[in-house]
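A short write-up of the structure that comes next.
The chains shown are only part of the set, and none of them has been moved.
Chain IDs A, B and C follow the sequence of writing; residue 1 opens each chain.
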Amino acid sequence: MKKPVAPSSTRLSRVLGWSALVALAVTTWWGLWVSPPDKVQGQFVRILYVHPAVATMCYAGFGICALASIAWLWPRLRSRRWDRLAVAGAEVGAVFCLATLVTGSIWGRATWGVWWTWDARLTLTAVLFAMSLGYLALRRSVENPHSRAMVSSMVAILMLLTVVVDHYATAWWVTLHQNTTLFKPGPTVHGWQLATMLESFVAFGLVFAWMMVHRYRLEMLEERFENEGLSAALAARRAELSGMVRVGEQ
Amino acid sequence: MWRDALVVAAKDLLIERRSRVAMNQVVPYALVVLLLFGFAFDQQRPLLEQASPGLFWMAVLFAGLLAVQRSFSVETSDGAMDNLRLSGLQPAGIFLGKAAAVAVQLIALEALLTLGVVVLFHTELAGAGLLVASALASTACVAAAGVAYGALSMGLRARETLLPLLLAPVLAPVVLAGTQAWRCALGLSSGDGWRWLGVLGAFAAIYLAGGVLGFGALMEEA
Amino acid sequence: MEPSVHLCAAVALVGRYPVLAGADLDVSPGEVVMVRGANGSGKTSLLRVLAGLVPVVSGQAAVLGLDPVADARELRPQLGLLGHRNGLYEELSALENARFSLRSAGLAKDAAPRALERLGVTGRLAQVPAGRLSAGQRRRVALACLLARAPRLWLLDEPHAALDAEHRDMLDAVLGEQAARGATVVFASHEERPAPLGARTVAMSAGMVVEAGALVGLGAGTASVA
């Protein structure tokens, strides 16, 4: 049996992909050439145009995963759609989470002089990453789609909890990490910096959306393949009958 | 539900009485882990004393993992889990029963381990109320989360490796809060220990509630 | 009277494999049904579907008038399943196993010794940890746990395997009694022994019930499904 040839890209995803590329290009241009270096941080401030956006997308991924899982658990809403969304969110979220850890570490090395420190924000992000690995490992080891969705959605809810705590971590504990800078009244960044940062959110948002659409579609195709496979499998199973001795007595 | 919990807990404790696995194997293991940590921090006596609450809770965590694993290997070794599912016992009851059995074993373990810490690391006990209260709350967390995830990973292949992976991040905050509470109780740090106890209580409540509500589905699907 | 078991074009998946590929089966209360069929024809799967451990993805399934998955809570106390594995706690003795089985069904534990005795698990055998018994002795303990609970629907997966000649006959007698009591029995078997008197033989193949045979009291030579 061959996999059906159906691309995981659609018109939507192509549009998303191209605009993500353009937006990334713009961010790079503004970030590296247009916006000025920082008074304190010098050239390193330019990671500001990657790290917060990437971190936010990581939240978005896990958040979507958890919300979709809750939707799945809600009996009235239950549909395979939610499970697809959950796995897409978790996988894309894990990628962005790794990116957050990497960019954050690089930045930390530059500004704090260390790759890592044990403050609440950083640790929770690492825990989040570990949880997502566990989530994905769990998904791989359950075969039945319904069971997989059921079991993994319960684990996903804990990720949501962690995301929330992680977000408020800088407020609740004394941390080395930056407090909320952007999404609050009277942001502390201005001018080109602010513009570039916002642009970076747009760019990574588009990248995120593009990846999500692809991953979702992939899951859908996988499922369709499975369903097509199901009728084939059913036919194959029933064919085991043919050529069989007739049953029973005259 | 309570009756069911009692039936299940009685069964698990009877198995423990027959096999003495927790007593003869898990407890010594925890002590060995403690010793090993001593090795790892060798030659840094003051640090060791400072770190003793952390070490204690790490040892409890690793031993707790074993206890949970054992609690479920008993169910899976001959396919008894299907019987449990079909028995008509309420899932919440099964959850509470198994968690209670694990908790009882853990509490015994902690008592012995505390002795170990005192002897090995010269920790001086103080703030007994806080110590005991936070130990109880942490134990409830470990038992509840452990049993919930144990049920989940039970039906799966490669159960013995998936369970620790899933459980460790969930218990990380518990270990953290337990450590902090003990540090405060022992006067190693100046924070407000009772606030950490509150955190532990919240976690215990969440995990217990989650287990009571979700255990049916977890057991069904795994 | 409504049937104890009603399957209609039931399809069930394990992973992606259709273990049941449209099975039809009706069993009335008080009937004993022997399911035969080649290895892999879906007997174990059929029993697990009836117990609600594997959901039906298309077609209908009703057990004792209930949906085996949706009404699990109500249904399960009324049925007993013995799979290929026994589901005993190896550290506990036969008696303790039977007692737990009873208590977990909310029944008084007095019925345990009698059921064990019926299946020849007495004296030493009832006291020793179940893990030390021989294969057939363990099987008998598991059957005794069911017998003590006396469920309305018995689902047995090759219950005769591992039993010796004496206890095979004993088991047939027990199943006959249970049926007379109004219980329904569905069991899978490869044995070439005659089906218990009054039992109906049903043959499976390729995930389907290919022949819902008539009542037989003669022998099992009828089911030559390859």
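Structural remarks
Keep this in mind: contacts are C-beta pairs under 8 Å (C-beta built on N, C-alpha and C of every residue); 3 or more make two chains touch, one makes a residue touch a chain.
Model, not experiment: these values are computed from the prediction.
Here the complex as a whole is made of A x1, B x2, C x2, with one representative copy of each chain displayed.
We take it that only the chains that are shown with their structure count from here on.
Most remote chain with respect to chain C, judged by CA-atom centres, is A.
Each chain gets one centre point, the mean of its Cα atoms, and the points for chain B and chain C are 38 Å apart. Between the Cα centres of chain A and chain C there is a gap of 47 Å.
Rounded to whole angstrom, the centroid-to-centroid distance between chain A and chain B, based on C-alpha atoms, equals 32 Å.
In chain C, there is no position where the chain touches two or more neighbouring chains simultaneously. Looking at chain A, residues 144, 146 sit in touch with two or more other chains. Residues of chain B that touch chain C in their complex: 3-4, 7-8, 11, 14-15, 18-19, 74, 77-89, 220.
Across the complex, chain B is touched by residues 51, 53, 72-73, 76-77, 79-81, 83, 85-92, 96, 100-101, 103-106, 129, 145 of chain C. Partner chain A is touched in their complex by these residues of chain C: 11, 13-18, 21-22, 55, 203, 205-208, 210-211, 213, 222-226.
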